[in-house]
Every structure is written in structure tokens, then in C-alpha cells.
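Up next is chain A:
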Amino acid sequence: MVSPVLLIAVPLGLAFAMPLIALISRRLPRFVPLVACAFNLIVAIRLIPTVLSAPVIQRIGGFSPPFCINLFAGPVGVMFAGLIALAGLVIAIYALSYIRTGPTVRYHMLYMLLLVGATGVVLTGDVFNLFVFFEVLCISSYALVAYFGDRNGLEAAAKYLIQGAVGSALLLMGIGLLYGLFGTLNMADIASRIGSVSDISVFVPLALIVSGLGVEAAIFPLNAWLPDAHSSAPSSISAILSGIAIEVGLYAVVRMIFTVFGATSIFMFLLFLGVLTVLMGELCAFAQTNIKRMLAYSSIGQIGLIVFAFAMASTISLAGGLFQLLTHTLSKALLFLAAGYMIHRSGSMEISSLNGMGRRMPLTSLAFSFGAFSIVGLPPFIGFPSKFLIVRSALEKQQTLFTLLLGFVLLGTLVEGAYFFRVVQAIYFKKSGDEPASRSLAPALPLISMLILAVLIIFVGIYPQPVADALSTAASDLLDRAAYIGSVLR
Partner candidate 1 sequence: MRIVWLFLSPLIALVAGVLLLGLSRKIMARIHWRYGPPLLQPVIDIIRLFSQRSASHGILFDLGIVVSLAGSLIITLFLPFGNIAPLSGSGGMLVILYMMLIGPLGIALSGGESGNPNASIGISRNLMLAIGYEVPLLMVLLAVMTRYGTISIVEIVRVQQASTWSIASWPLVVSGLAYLLVMPAMLGFRPFEVVQAPQEISSGPMVEYGGSYLALVSIQHALSLYITISLFVNLMLGGSGNIVIFLFKMLVVFVLFLFVNAVFPRFRIEQAVRYLWRWPTLIGLIGLVLVALVGR
Partner candidate 2 sequence: MSFLEDYAYYFGAFGLIFIGLLIMLVKHNLIKVIIGLSILDTGVNLFLISVGYISNGTAPIFCRDDMDPSRMVDPVPQALVLTAIVIGVAVLAMALAIAVRLYQRYGTLDLRKIKELRW
């Protein structure tokens, strides 16, 4: 059996080794993320059958929980880790030729550390450890947003940093209060003691932690950094931020609420928050003329949808939410990657500058359309099964409120469809301006990465069964607090 700790340790070791590798040859470091992600992907895939039957508890340092930090490699965690590795791999392939200027070695190092941070967050079973890895994730993304060092990038990074730092401080305050209340930092241990103090005392740390993590998870109204950061970062980083970073933040929120606090009563609030996030995100995106900003706002909408699904807190809705998360990771990554090269080609982020791209960059445009269709939830793309599950879970509640909220969410989807289809049309059917319609493909490597994502989007869209099965196991893992506590504090 492979140990889940390898998922964190090996990439981290490789990241540490990169300066040395860079001393040997400056061309080598860019391949290190590929190796690390491929390794992680293999490990994660090998772990999945194991964790589907029972979660793997990896005790760091060999002490028994709650005295040590433990990794909790449950179905959710390992699938997340696999997803991170997958997205990381694809985007790393893309970045091989996309990132040509600037301190490229540092880019790849930071990129790997971002992935390490994300993997750490999803695997850890300790509140403070989560904070630490969360910071690894955040700080590397601050730096990566500013990577090009242009006006927008720096401004976005500064704003992102300020908001992120406030979020981290709130999170740390919450963790401090938790430690003060329970004298332990182990999630399972806290979860088992959560009933021993008064409601308000539990609530304040919960509020602090939700607000703190919510900043990274881009829940409305904590998401003001997102459109700036996602639109100003290099496209590969936008893809990873949109595809991985906010999802991981969301995972952390969900893990906290579901497992640590078991705060079932806050779900209704989250439900409304989710719907609000959907509507806000989609409406703002609808009014955008900047393609990357539009995609960024669309991410907010998607996050709202996922929150909505999670907040319904049934096995199906959680599976749907996780599925939607997968959808969003793959599709939004594909969208950002495709948009990245189209922007590269046209030299502008305005949607109108993408006119006629279908002729100039046929494959990239095709990839973009696939991503757009998938995000909107059209069959036979991956977005459909996830949307289907979410709708199903909402209707299975058999309550007018849920049906009504579902209506609002679908309204958001409608708006989303409107702006995505607008862009697809611009790409294919609008005449480009003065530039001659010469055909040019993006370089091979980005195309390969887009192709991988597109194939996945279609394949899972057509044959979602295994994924859905695995995700419903994962959903019950998230829902079953007692099992979590039991398996850790055995």
C-alpha cells in the first residue's frame, strides 16, 4: 500500500530540490511539475480503491491521534488529490510553452508549492495543519498572480493579498478559539467534543473560520478578490486558481462545517448564500466585456452552485456538488487555457477581439466551446450529469423552498448560458476585424493539454457512472461524522 503522505512529501521534496536542479540546467525545472503531478496522479489512482472501502489514516511521526497530526485520506481527500494532480499535470503541460518570460524557474516552483498546499489542505486531519497548508496555497497564489509584474497583475495581487491575509487572520483566530475551547487541534477530536460547550461559544469560531476560509472559497460577499486575481493572472494560473484553489477553499469550508462542527443548522443560511452567489456571479459575468473577467465571475457563479448543492446536505446533493466541482475544475481550466492562447493571439482580453477565432485557431476554439457547453450543463458533456444530480437532489427534498431556490439557481444557469453562447458565437461566426484570417494552431503542448481536458469532459459526460458511484461514497464520507471520528480516534 502506498502512503498518502507521499502525495505531499514527494512534490514538496521536488519543489525544494528545484533550485538545485536549476543549478544543473535552467531548462530542467519546468519538467519537474510534470513529474510530480504524474507521480501524484498515479499514487492517487492507486489509493482510490483502498480508500473507497475504508479511509487511510496516516499518522505523522508515529504517534496516535489526537496527539499527532494525522492525514485523513478518505475518498473525498484522495479524489481531490487526484483531481489536483490531474489538473496540475494538464496545466503544467500547458505552461511548458505558455510561460516563456519572467523568472520561469520560480514560476514552476511556486506552481508546485501551490499544488502541494492544495493537496495538503484536502488530506490533512488537523485544523492548524490545514491553516499552514492553506497559507502555502495562498501565498504562492499571491505571488503567481503578480507573476507578469504588470499593473493589473500587481494590483490584483495586492488586493488578493490584503483580503486573503484578513481571511487567514480570522481563520487563525477561529483556530485559536477552538484550541482554547477544546484543547486539541485534531479535527476528529474537536468533532467528538463539539457538544461539550455552549452554542454561542461554538458558533463564534465557526463564523470566524467560515469567513476566513470563505475568502478563499469565494463565497459571496467575500469574493471581491476573485475577478481581479483571476483575470489578471497568467492564464495557466487563472486556470489553476479557478480550477483548484477555490475548490480547495470550498472543501475546507465544507469539511469544517460538516465534519468538525456538524453544524446542520447553518445549512439553510448556506443555501441562501449559495443562491445569492450564483445570481451575483452570473449577473456580473453577463455584463462583462472582458473574457477573463467573465470567466472569473462565472467561477463565482459555479461556486455558488456548488455551495447550493453542498448545503442541501444529502448524499445525492453532495455527490452532485462534488461532481459539479469536478466539472468546474475541468471545464473552467479548459476555458482559461483556451482563452489564454486566444488572448495571446489577439492581444486583447475584450470579447470582441475574439471575433472570428474559430477560423484562426480552430482547435483552441473547439476546446473553448466544449468548456462552455460543459459549464452550462449541456449533454453529452460532463456538466450535464452534475447538474442532473443537483437538480435531482433539490427536487428530492420535496419542499417548495428548495424547488424555488432551484428555480433561482437555474435562472443563474440561464444567464450563464446566455453569456457563454454569446462568446462561442463571437468566436465562430463573427467576422474578425482587419487581421487576415490566417489559420494558426496554438503550439502542440497547450493543444495536448486542452485535448486531454476536452476528452475527459466528453468521456465522463457520456459515461459518468463510475465517477458518480465514487462520488456518492465520497459524499457519505463527508456526511458521516461518526465514522470520521471513529476511524481517526480508533
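Keep in mind that, in the parts below, a contact is a pair of C-beta atoms (placed from the backbone, for glycine too) under 8 Å apart; a residue touches a chain by one contact, two chains touch by 3 or more; residues count from 1.
In picking the candidates, the idea was that all candidates are chains of the complex that A comes from, given by their letters.
Predicted model, so just to flag it, every value in this text is computed and none were measured.
Peer 1: Of the candidates 1 or 2, report the single one touching chain A in this complex.
Peer 2: In this complex, among candidates 1 or 2, chain A touches 2.
Peer 1: Taking the complex as given, what residues does chain A use to touch candidate 2?
Peer 2: Listed in rising order, the residues are 128, 132, 135, 139, 142-143, 146, 149-152, 154-159, 161-162, 165-166, 168-169, 172-173, 176, 179-180, 183, 185, 227-228, 231-232, 284, 287.
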